[in-house]
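Now for chain A:
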Amino acid sequence: MAMAMSHLTLFMERFNMKVKKRVLTIVVFLLALILVYGYAIIIFMPKDENDLGGSRYYGYVNFKYERKNSIDAIFCGDSNAYCGFSPLELYKQVGITSYTRAGSQESIINVETILKETLKYQKPKLMVMDVDCMFQPNIFFSGTTRQKFINLIAPFYFHARWKELSFKDFVTVPKPTKSFLKGYVLERNVYTNSYKKGVTNLSIAPKDLDISIKKSFNNIVNICKNHNIALVLVYLPAPASWTNAKSNAIQQLANEYNLPYLDLNCEYEGFELNYANSFYDDGEHLNFKGATYVTQFLSYYIKENYSFVINDHRQDKNFDNWNSLIPLYDQLIQTY
Partner candidate 1 sequence: MGFKIGIYLLLFASIVYAIYLALPKKARPFCLLAFSILFYVIYSKFLTIFLLLTILTVYFGGIAINKFNDKFALQKQGLEKEDRKKLKQKFNRKKFWVVFCVILVNLAFIGVLKYFNFFGSIFEGFFSWFNVTIHWPVLKIALPLGISYYTLTAIGYLVDVNRGKYRAGNFWQVALFIGYFPQLYEGPFARFDQLSPQLWEGKGFDANNFYGGLLSILWGFFKKMVIADRLAIIATEVFSNYAQYNGIIILLGIVLFTIQLYAEFSGIIDIASGVSELFGIKLAKNFNQPFFSRNVGEFWRRWHISLGAWLKDYIFYPVSMSRGITKLNKKMQKLNSFMQLFITSSIALLAVWLTNGLWHGAGAKYIVYGMYYYVLMLVGLCCEPLFAKIYKKMKINKDSKPMIVLSFLKTFVLVNLGMLIFRANSLTAAVKMFGGIFTGGQIDIIRTGIIDCQDFIMCFVTIAILFAVDIIKEKNINIKQWFLTRKTALKLTIVILILVLIVVFGAYGNGYVPPDPIYGAF
Partner candidate 2 sequence: MEKLLNILNKIKPNIDFSKEQNLIEGGILTSFDIIRLVAELNSEFDIEITPLYILPENFKSAETILKLIEKLQEED
């Protein structure tokens, strides 16, 4: 009996040793994996706005590094918006500061979240929204949650940076600072296409909008009212996805809430976009040429209709940090 007991205890000890060893190896292995993955995140994260995917990422997260209450206007929407509104171009034209607060596939519900976040740091007097986001299905995350998620999957999200990895990437930890392009994503490619201006046709039935979308829109209008923000609706040129039904749905809302609505996909007085060379893909996203033209047009529109927003900072010493960016911006545009 005693023999059996001692055999058993010996066996249990050995078994425990084996199990302990196994468990230890697995734990060490997992820890190593996590460390390596963490390092991979550091490697693949873009280090500044010039890196692949950098301007999109930093344009977004660097918003909170703008001086408090220094932004006059914000541009909101989805990827069409961050390709189409250039705050530096606007500043160049009329001297007001702005920021493009938009993200890929953001829906109106995400825009609402972003607006609320924005108001923590800034007191804009004008909000220009590209309405393409009204037709986006809601995605999981938005705003800061989304950025954190992107951080976590950086080796996948920014994997295309393999083409430009340098020594710097292996030794620098990404650190956000003030944004250069202020949320605008400059796309260089010119994709020649055969799209043309659309034609307004109010007789076509407006597209049905989901309850949640209308609710979000209502919330945004209310927030703008409560914070004295002038709201302007714009449908940026996107002939690949624009339809009369969509535009008419927006027109309906604009009428209901008494908001200005510029459908830049149709004939609009003074708006003469060169469709053939203004897109970087097949008629959906504007390239730098298109964005420059659109922003210039909007600058004149804002100057004419929203003079109370205009507070030309170009001579103001306090806005030297913006003034110094303009020549750099010009240089960047010239190179394309």
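Here is how the candidates were picked: all candidates are chains of the complex that A comes from, given by their letters.
The working rule: a contact is a pair of C-beta atoms (placed from the backbone, for glycine too) under 8 Å apart; a residue touches a chain by one contact, two chains touch by 3 or more; residues count from 1.
On a predicted model such as this, the values are computed, not experimentally measured, just so you know.
Student: Pick from 1 or 2: which one touches chain A in this complex?
Tutor: By the stated definition of touch, the match is candidate 1.
Student: With touch defined as at the start, can you tell me which chain A residues reach candidate 1 in the complex?
Tutor: Contact set of chain A toward candidate 1: 52-53, 155-160, 162-163, 189.
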